[in-house]
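One structure, pasted below without further comment.
One protein chain is absent from this view; the other protein chains keep their places.
Labels A, B and C are assigned to the chains in the order they are written; within every chain, residues are numbered from 1.
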Amino acid sequence: MGFLLVAVGVVLLLSGSWYGLFVSPQERYMGDVQRIMYVHVPTAWNALLLFTFAMGCALMSLWRGGWGWDAHHEALLEGAAVLSALLCVQGAIWARPTWGVWWDWDPRLTTTAVMFLALLGILALRSAVDDPEKRATWSAVATIIAFVDVPIVYFSVRWWNSLHQMQSSPETVSAPFIVPLRLNAFGVLALMGGLALLRARVAARRTARELGPALEPLPAGALVEAR
Amino acid sequence: MGFLLVAVGVVLLLSGSWYGLFVSPQERYMGDVQRIMYVHVPTAWNALLLFTFAMGCALMSLWRGGWGWDAHHEALLEGAAVLSALLCVQGAIWARPTWGVWWDWDPRLTTTAVMFLALLGILALRSAVDDPEKRATWSAVATIIAFVDVPIVYFSVRWWNSLHQMQSSPETVSAPFIVPLRLNAFGVLALMGGLALLRARVAARRTARELGPALEPLPAGALVEAR
Amino acid sequence: MNVFFAALHKELLLQWRTRARVLSVVVFGATALLLMSFAIGPDAGSLRQYAGGFLWLALLLSSTLTLEASLEAETEQQALEGLLLLPVAPTILFYSKALANTAQLALLGTVLVPVAIVLYGAGTARPLALFGLIVLGAGGLAAPGTLYATMTARARAKQTLLPLLLFPLVVPVLIAATKASSLLILGDPMRQLSAWLTLLVAFCGIYWTLCGLMFGVIVED
Partner (left out) sequence: MNVFFAALHKELLLQWRTRARVLSVVVFGATALLLMSFAIGPDAGSLRQYAGGFLWLALLLSSTLTLEASLEAETEQQALEGLLLLPVAPTILFYSKALANTAQLALLGTVLVPVAIVLYGAGTARPLALFGLIVLGAGGLAAPGTLYATMTARARAKQTLLPLLLFPLVVPVLIAATKASSLLILGDPMRQLSAWLTLLVAFCGIYWTLCGLMFGVIVED
């Protein structure tokens, strides 16, 4: 399942990038620089989506319990952290030729930076707690608290920095620009989803080792319901 | 001895202040505000003097040992901290009517503030260490290190803030201004010296209690050589 | 309600016992304010312009020290006297702790204001509004701060962990409190103050509710 999704994601990303780089026409005002949007916008969508999935796993982990939720929570947190790091880098690459600075204090970009740091904080918490039970509960609580913060950060940065550009949404973009966006969006989703599934399996195995001999002889599939 | 010095200090300070407030003529350019100098300059001299004495006690405490040096070290550190706090307050009172701000980033004033914070740090170290041996050694080392820093801070603040006024020294000040300065300088010295002697006796008694029954029955005078 | 006041009384008593520690945090905050001025330079105009931001940065940096200390005292005192063994619901425990921490942070902020006034010339014509702002901001720091400090109190490398968790979360508090204090210090011709205060009130409302709910989850395991 994980490998399949990764393969699908790679194919979608390759075709989307080919379309975006060679088929789509050059944008009128920004030229070729605009083509970074074909990666940037799908990355942004998926960073938020992965964080939302992580939040869902955190809620399920608290409500229902089960090591499977915890393993997926960990994997999705890492995925969201990787994507938001990529977003910050892409934002800097975009800002440099467009405004002549590396960082433009755009509310979305700044919120992403804060989100990235918050995710690193939760991952640091996970790595600092040795007891698997406490690690699962505490990091789930931290994820919920950080998730609620994201819209508040967004609006406070937006007010702080009155200068702000319009959101790009499919309505304001013409068809030859939509195709690579959609292809890449689903490509990133499939790739990161597949990687997260594979990563979650590793996390589940580590937790099983930590829980000790009591859970040792269970088959890999049974771990998910073992808590 | 301690009480005698305190009494002498109070008498000198009263006569110096009376002279400064009622006998000395008004200064030509700065008016009555200038009279704060009769307290400010003696405080500054004595703050540095007490810190230097504290440094001497720290050196002797490391080189020769002896709880008496440690007790006087503690008392002189507290005296220097009180005087530098007073200096900062007086500087603010002086700066307000003269330049219209509470703080003027004058190198001497800023160095005093840094010195005050350094002294608080050493006193915090003393209060955080329970073992009297370690407390004596460590705080002596901290005092030596901080004392060496004072001239470096002074020159770096001076370069940092090129704006800077002349030192006032007896040569540039006429006779009716010198008398209250001298009276107050020796007054503050006698007062703080006396208080430090009294404080050192308290510190020595506390150390003796901490060291436990081994030193219990010694007379108060013998404590000084007891280490 | 009586239980709540008993718990709050216990928390305030614990903080009173560690007042030497609180004093050293005040010195830390004042040192931070002095050091930040060296980063800006001796120009009175720019110092006054950024005074609000530095006041809140100093308070934020000190807050992790007081929050850690409040939990440390707890752990030490617990071993000594078993005060924590009072049969108190976790929610009551959380609100008493968070309220005591709010009081402590508000006190810290109030003490740092005169230092900022002297060093940065950051006087304001509306001292009561500034005090209210400090209490609000302290509340915004204290609610998530108490929750995170409880988690990190027994984790490894807690000195680093608490700021890593707390600082990104309280970005809205820092922004809103900085802007609001700058408006109080430099004047508010556009009447923007209420917008920032609303943001702070909203943050406090959300996190005092959410953290109260979550505290039960983290201490019950």
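For this structure, a couple of remarks:
The rule we apply is simple: contacts are C-beta pairs under 8 Å (C-beta built on N, C-alpha and C of every residue); 3 or more make two chains touch, one makes a residue touch a chain.
Note that this is a predicted model, so its numbers are computed, not measured.
In the full complex, the chain left out of view touches A, B, C.
Of A:Val23, A:Val101 or A:Val202, it is A:Val101 that touches the chain left out of the display. Residue B:Val141 is the one among B:Val141, B:Leu198 or B:Leu211 that touches the chain not shown. When the omitted chain is restored, the residue from C:Leu13, C:Ala89, C:Ala157 or C:Leu213 that touches it is C:Ala157.
For chain C, the residues touching the chain absent from view are 21, 24-25, 27-28, 31-32, 35-36, 38-41, 46, 50, 52-54, 56-57, 60-61, 65, 68-69, 157, 159-161, 163-164, 167-168, 171, 174-175, 178. By the touch rule set out above, chain A reaches the unshown chain at residues 92, 101-103, 105, 113-114, 117, 120-121, 124, 127, 160-161, 163. Contact between chain B and the unshown chain involves residues 62, 114-115, 117-118, 120-122, 124-125, 128-130, 133-134, 137-138, 141-142, 144-146, 148-149, 152-153, 155-157, 159-160.
Note that in this section only the chains that are shown with their structure count from here on.
When each chain is reduced to the mean of its CA atoms, the one lying nearest the mean of all protein CA atoms is C. A straight line joining the Cα centres of chain A and chain C is 31 Å long.
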